[in-house]
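Below is one structure. I have some questions about it.
What follows is part of the complex, with its chains left where they were.
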């Protein structure tokens, strides 16, 4: 029987939505204010969920302390107080929409977590906008 | 690979739970305080979720600004500061329970959003009571 | 040395903003949607704060269980699932704005709580609008 264990984290970053293949005008029309060439920013809230079987002895699916440290080392230290477009090579060719940030976080974490468990991430760009990705 | 994008909104409305086919006594026994003939009300919080493929160029599944404007035009302008039982023809024959409000919101939005994506709504009647509907 | 002890509560009610001395047109222009003759409603969140000296033996300023029961008996049972304009004589002559609801709650509670302590109420009409009243 499966259980899901979730851990919340957060990071603060600047970004700009921009597609290099489009003209400035096209970018501005499509992304509006989010295309501001001088960037804007967000407090990103992240929920990482691991899904699998509970160990019958320890009663743990996963040690949330370990999960918390993994998220800090792999995600927070990488993106916190950064400009996603300039400072982060992950977004050199990828527009840092909430969708793409969630997918990239999922891919970074997926290879660090046992294949026995499923992985899902929820990323809040604001309290009103959020995305969910589970690799399927 | 699918992603889910969600947008929060809200509206404040009065309502009364009441089934026309039942006697006053039956209504009162079944719905309790929620049957108050003079109405009571709620701050409804709404989360609309769209599920589908991310566009590889823009990095968007959906423009949340567009989604936000759709929710305003179709849901908030329709139900905000209204008496659901009296002002809203959607509930002329339908008891405005949280379940029914969620289903009606889903149906209103479903025909306005591309068939390529799935749609889900979560409706909070209070911080402690909420319902989720996805049409399946 | 003074300490403040607070307790949260909530009630759901319908209301309409309307001044009997004004014409329908004046009311509509001044209160807008809030003047809907069929009412709208809110989930009101209430924080009651008592301020005074901590008892050196018990370590209590006030028993929050007692405070919680007082709020239930005097406020929640009175206003929850009610139409403030129709069901509640407190608003027969008083427009149920957030300001007036807070003042009336403060007056109801003030006479039930020891004069040795100060009293403050915060009333959230929505998550975005709230008022605070302390009788000064």
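Just so it is clear, A, B and C label the chains in written order, and each chain counts residues from 1 on its own.
Following the convention adopted for this analysis, contacts are C-beta pairs under 8 Å (C-beta built on N, C-alpha and C of every residue); 3 or more make two chains touch, one makes a residue touch a chain.
Quick caveat, the model's predicted, so the values are computed rather than measured.
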{"item": "With 3 chains placed, the number the full structure-file assembly comprises", "value": "6"}
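One rule holds for everything that comes next: only the chains that are shown with their structure count from here on.
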{"item": "Topology of the chain contact graph, where touching chains are joined (line, ring, star, complete, other)", "value": "line"}
{"item": "Numbering shared by both copies at the chain C-chain B contact, with half separating same from different", "value": "same"}
{"item": "Rounded Å distance, chain B centre to chain C centre (Cα mean)", "value": "28"}
{"item": "Residues of chain A touching at least two other chains", "value": "none"}
{"item": "Of chain A, residues touching chain B in the complex", "value": "17, 19, 21, 30, 32, 94-100, 102-103, 127-133, 135-136"}
{"item": "Partner chain C, residues of chain B touching it in the complex", "value": "10, 12-15, 33-34, 36, 38-43, 80-83, 86-87, 126-127"}
{"item": "Complex interface listing, chain B residues touching chain A", "value": "1-9, 49, 54, 57-61, 64-65, 68"}
